[in-house]
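Here the structure comes first, spelled out in structure tokens, and everything after it is commentary.
The complex appears here minus one protein chain, its other protein chains still in place.
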Amino acid sequence: MSTDTTATVPTEAPAAEAPPAPPAKVVFDVQDLDVYYGAFRAVRDVSLQVHQHEITAFIGPSGCGKSTVLRCFDRMNDLIEGARVEGRILYHGVDLYDPRVDPVEVRKRIGMVFQKPNPFPKSIYDNIAFGPRLAGMKDDLDDRVEKALRQAALWDEVKDRLKKSAMGLSGGQQQRLCIARAIAVQPEVVLMDEPCSALDPIATARIEDLMQEIKSEYTILIVTHNMQQAARVSDRTAFFTTEVNPESDTRTGLLVEYDSTDKIFSAPSDERTENYVTGRFG
Amino acid sequence: MTDLSFDREAERLLLEATTSRSRRVKDRLASVWMVGSVVVAVVPLAIVVAYVVAKGASALSVDWFTKDLPAVTRKAGGGMGPAIVGTLLITAGAALMAIPLGVLGAVYLHEYGGRGRLAGLIRFMADVMTGVPSIVMGLFIYTVFTLRFGLMGFGGSLALACLMLPIIIRSTEEMLRLVPDELRQGSYALGNRQWRTVVTVVLPAAFGGIVSGVMLAIARAAGETAPLVFVIGAAARSLNTDLFSGNMTALSVQIFSNAQTPFAAAQTRAWGAALTLIAIVFLFTILARVVSARVARRHNA
Partner (left out) sequence: MASPPVDELTAPRVVPGGDGSALLGSGSSRRGDSLFRWVALLAGLVVLAVLALIAWSTTKEAWPVFREEGLSFVTSDTWIPAEGKYGALAFIYGTILSSLIALVLAVPVSLGIALYANEAAPRRLRKPVVYVMDLLAAIPSVVYGLWGVLVLAPAIQPVYRSISDAVGDVPVLGWLFNGTSGRSFMTAGIILAVMITPIITSLSREVIATVPPAQREAAYGMGATRWEMIRSAVLPWSRGGIVGAVMLGLGRAMGETIAVALVIGSQAQITAHLFEPGDSMAAVIVNQFGEAAGTHRAALIGLGVVLFVVTIVVNVSARSIVGRFDRRMRGA
């Protein structure tokens, strides 16, 4: 795979250009990240910094590797055979891919919400209590469950049927349940992989509200195919795109631009970003 | 302007079958064959069940369940208690061994081995093992166990466990396959380790299906005769509840030995044992149906 296209990609840390008023603490520092599936390079040259108590959105056309990159933050890609990364993701200064790092410990601190709601076929209560039980937080379980459901704005809807199966909830409720499940273990970061793509607009609006509600306590990374959503909820936005590798007819994703959301949507510095956010492709 | 003659032509085409007579006859014959096959299969089922119920019911009484087997089979009297207990104990012993091994083996095949070569070999061999005749399992246990430790109920449990193991492995693996991957991912994302994901998420999600497969395996094992004949000491006539010492007998073996005699009393005893055995086997089969139907309903909700 050739590397001669590297020069055209702006990899300088854009955070330096437009810092939000008080420079927030950096949670993740991604340095020259490449992701491979076997010999195939799925994503190349991602460098960005994620700040505490902010919502960071990953946008871009499908196949641009935004979900792949997101899954590196809690090492979910480890579960895919042949997947590996080059470069570094520093989490508070520790490389997540240091061989001594236990991915399970990573996932305890960094929660994830998936595209399709995936409640366990257990009761609502047991779904939320699952993580805390795992982490040995067995005391005051009822309070933890209530707090998590309240934070996920689901409490009033389900408080009378906590022992009922979570499979009986609507899609939007299931997704909020999954958010509640993720935050019940008090992670520092919540990763969201297109959390609203399976939901109707009303359910989507509730989840967006919810993200604003909880961002003071968590750091959120969200992948979305919906630019309006990114513009509505996020503080910073990373725009990814794909390039075709001519000799192998495969596509590799790459980070085009990373900046404050306002800047990305009003005055992007890269032409490709501008074309994308204004809807003019090519 | 309407062309009436054209309409009439269309009417002719649609109403008068244009399919040739021989084609229609063949289609009818095929239908007769298919329906006839079902009838041919249902008839023996109905006849066998009717005979067993009609002839077996007369053998049943309180004594049947409580008394020891008679010393002289050609005379009426005595009961089938030891054989009923033997069947239940031997099958339970087999289930206790085969269920954990089978479920764990299936977990290996689906959760760890995946499409690897070793998993493929084990999967293939499990399929082949379901085809090993039960009499061969009996000989196997005879050579490796009975020759060393003597006749006892546990030998029968071992043989039945060998028969159940591959059935449980394959049916459990099918059930694990039905557990959506999203559930595993959800568990991993909460920082759950793989083995705990299997124990706390995957197995509970597949529980109903696994139980139903296990029930069918138990039903099949409970009716087996050949692997028991020469490893449990089937000539036993009195109650023995110790799987690990002394002769034990079982319903299936009693049917076999009584069916071979020309005496009416013994034959009645065989029918009674058959009725009892079928009741036990159907109970497990129906339980499996109920469990899997309930699970299906819960998933649809």
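Order of writing sets the chain letters: A and B. Residues in each chain are counted from 1.
As a convention for this text, a residue touches a chain if its C-beta (ideal position, glycine included) is under 8 Å from a C-beta of that chain, and two chains touch if they have at least 3 such contacts.
This structure is a prediction, so every number in the text was calculated from the model and none was measured.
For the options B:Ala59, B:Ile90 or B:Leu109, the residue in contact with the chain missing from this view is B:Leu109.
In the full complex, chain B touches the omitted chain through residues 19, 23-24, 26-27, 29-31, 33-38, 40-42, 44-45, 47-49, 51-52, 100-102, 104-105, 107-109, 111-113, 118-119, 121-122, 124-129, 131-137, 139-140, 142-144, 147, 162, 165-166, 169, 193-195, 198, 219-220, 222-226, 229-230, 252, 255-256, 259-260, 267, 270-271, 274, 277-278, 281-282, 285, 289.
Note that in this section only the chains that are shown with their structure count from here on.
Distance from the chain A centre to the chain B centre is 48 Å, each centre being the mean of its Cα atoms. Across the complex, chain A meets chain B through its residues 74, 76, 79, 104-109, 111-112, 114, 116, 118-122, 130-131, 134-135, 165, 167-168, 178, 181-182, 185.
Contact residues of chain B toward chain A in the complex are 180, 182-183, 185-193, 196, 200-201, 204-205, 298-299, 301.
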